[in-house]
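Sharing a structure here in structure tokens format.
Every protein chain of the complex appears in place save one, which is left out.
Chain IDs A and B follow the sequence of writing; residue 1 opens each chain.
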Amino acid sequence: MFHIRLTTILAVSGALAFAAAGCGEDEAAEGSSSSSQSQDLTGSIRIDGSSTVYPFAQAAAETFMGQNPGVQISVGQSGTGGGFEKFCAGETDISNASRPIKDDEEVPLCEKGGVEYAEVQVANDGIAVVSNKSLEIDCMTTGELKELWSTSKVKRYSLFGPGTDSGTFDFFTDEINGEEGLTRKDYQPSEDDNVLVQGVAGDENGLGYFGFSYYEQNADELNLIGVDAGDGCVKPSAETIQDGSYKPLSRPLFMYPSAKAIARPEVKAFLDYVEQNQEQIASDAQLVAMTSEQAAKAQQALRKAEQ
Amino acid sequence: MSAIAAPIPAADRRDRWRGGVFRGVLLSCIVVSAAMLVTLLIDIALDGAGALSFNFLTNSPSFRPDVAGIWPALMGTLWLMAIVTLFVVPVGVAAAIYLEEYADPTRWWNRLIEVNIQNLAAVPSIVYGILGLAFIVRGPLSLGPVVMAGALTLGLLVLPVVIIASREAIRAVPPSIREGSLALGATQWQTIWKQVLPSAIPGIATGIILALSRAIGETAPLIVIGAASFVAFAPSGPDSIFTAVPLQMYEWISRPQEEFHQLAAAGILVLMTVLILMNSVAMWLRNKYESKW
Partner (left out) sequence: MDAVAVFGEPRKRRGEQVIKGLLFLAALLSVLTTAGIVFSLLEETISFFGDVSVTEFLGGTEWYPLFAEPTFGVVPLVTGTLLVSGVALLVAVPIGLGAAVYLAEYASPRVRRTVKPVLELLAGVPTIVFGYFALLFFTPEVLKPLFGEPLQGFNALSAGAIMGFMIVPTIASVSEDAMSAVPTSLREGAYGLGSTKLQVSTRVVFPAALSGIVASFVLGASRAIGETMIVLIAAGLQPNFTADPRKSVETMTTFIAATAKGDAAVGSTAYKAIFAVGTLLFVLTFVMNMISIRFVRKYRQVYE
């Protein structure tokens, strides 16, 4: 009896699974695009790269596919470096990057693979410096930040930050400490920004830095520290990141489409869609949109590549 | 336990006391493990049960947590598990049979194979990802980052588990069974197929359960071979781009929004259900073929 019941359950679930595999539901969210896209685009687009740019790529892909159901877009998170590796091997169509492609290591790789590309900015991101709510620090100068993070002199805080392999780490150490990779050793590193939030919020001497969107989600548990780069104290916000007044911890985010990919109509349509709707997409992805100048520059780069 | 095996009552009071303590200690091991599992599941269920719904099962992932669903990931996982099983069971059991029944342990190549298998069981999953990328996605097989490539990579990862467990199961079959069969005129293969293997099925089933349990939750190798984190369609075949439930969960749990964390918890519940269903087949096999010598 027991045997029969089990077999039946299995047969039914197996049948369900495989029969249904052929007709998966696909409820993409409604897009908010104003331009009309062709309904009969087909093809597939492979995107991979930075996990910071990933939410942007995903939001764009989802809303684009909502209007162009014939196109299948997939987005990976292999990291900026891993993304370029696959990109230069010709395995992906677009590479997401939280930093420009590296001249000494990655550009030659793409040359070797015969991959030509365009550098298109798509959004902005900021790094927030935060502390536990019990510490009432309103502002720190870049000099103070540098001393705090590049030497082990200041010991009164419990420090948290991204791991040495992350783009956020690279960027912060480059901008604040003066050299990429230069940092004190006695801080708690983590891969996961959520964990850093928890660390800072949970320790009364907690202080750390991570992506701005993670601060935004947890603003009521953290104390935001403004950065003074010589022009007064600036706190990060969508506006200050966008117009660059939150210095030096604002950075551009990129997508690198390959020349071969752009030649395909579905990829071109996708990139045009991204360019036209970048503000909405950035908002959906909880990133910071580009200024009109940045957008114009990106548009130019895209046009050039589309020739 | 048969009535014949019931122990003679311990005459010594000290023996009885010691026996009782021993039994208590053993039982506590089980209780602690079970308690651990229950705590874990309750923790997850509390987080995720709210997000479970029919829509969650049938929708595609989205940047909006309220419409996000797990369908493509679920299908990806099912496809992966199916191919992994089809690959790992015959190859694993065949290798185990060879090593236990045919191989001469004094030959160096057989010893090499043995050492290899045990070694491979300890190689971290991410190294299998590197292997898969180099040889299956690119290289000689050049399948691309598709379901088949993911399944083969995961299969290679868990193959040693199946081989080792199957070997132990086959080894535990008493030689008298084999000798009896051969004495009655059966060939070696007939003996294995009709006598040894059926008796070894419970142990083999255990190996398969452990292997699939491992494979279903793996994230790192799939990321390395290029499985996507966002895919809005279920795989249409072994040559499809894919994602899997653990990848989806990992993606959700890294997002800042709390709603996505709940989705991740719900995803875990779905995964565990699939695992239970899969393992019940193996368990049914195990119970059916159990025999006592």
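What we mean here is this: a contact is a pair of C-beta atoms (placed from the backbone, for glycine too) under 8 Å apart; a residue touches a chain by one contact, two chains touch by 3 or more.
Since we're looking at a predicted model, the values are computed, not measured.
Engineer: If you put the missing chain back into the full complex, which of the shown chains would it touch?
Structural biologist: A, B
Engineer: Of B:68, B:148 or B:209, which sits in contact with the chain we cannot see?
Structural biologist: Counting the whole complex, the residue in contact with the absent chain is B:209.
Engineer: Out of B:23, B:64 or B:194, which touches the unshown chain?
Structural biologist: In the full complex, the listed residue that touches the missing chain is B:23.
Engineer: Quick one: which of B:43, B:66 or B:258 touches the chain that's been left out?
Structural biologist: Of the candidates B:43, B:66 or B:258, B:43 is in touch with the missing chain.
Engineer: Can you list where chain A touches the absent chain?
Structural biologist: Chain A touches the chain not shown through residues 50-51, 77-82, 84-85, 88, 98-99, 102, 104-106, 108-109, 163-167, 169-170, 173, 177, 179-183, 185, 188-192, 195, 198-199, 202-203.
Engineer: Mind pulling the chain B residues that touch the left-out chain?
Structural biologist: 1-2, 4-8, 10, 15-16, 18-19, 22-23, 25-30, 32-34, 36-37, 39-40, 43-44, 90-92, 94-95, 97-99, 102-103, 112-131, 133-135, 156, 159-161, 163-165, 167-169, 171-176, 187-189, 202-203, 206, 209-210, 212-214, 216-220, 223-224, 246, 249-250, 253, 268, 271-272, 275-276, 279-280, 283, 287, 292-293
The working rule: only the chains that are shown with their structure count from here on.
Engineer: Using CA atom averages as chain centres, what separation in Å is found between chain A and chain B?
Structural biologist: From the centre of chain A to the centre of chain B is 34 Å.
Engineer: Which residues of chain A touch chain B once you look at their complex with the stated criterion?
Structural biologist: 3, 6-7, 9-10, 13, 17-18, 20-22, 24-29, 44, 46, 48, 51, 54-55, 57-59, 61-62, 65, 72-78, 82, 86, 89, 91, 192-194, 197, 213-214, 216-218, 284-286
Engineer: For the complex, which residues does chain B have touching chain A?
Structural biologist: Those residues of chain B that touch chain A are 55, 58-64, 67, 69, 71-72, 75, 78-79, 138, 144-145, 223-224, 226-236, 241, 243, 251, 253-258, 261, 277, 280-281, 284, 288.
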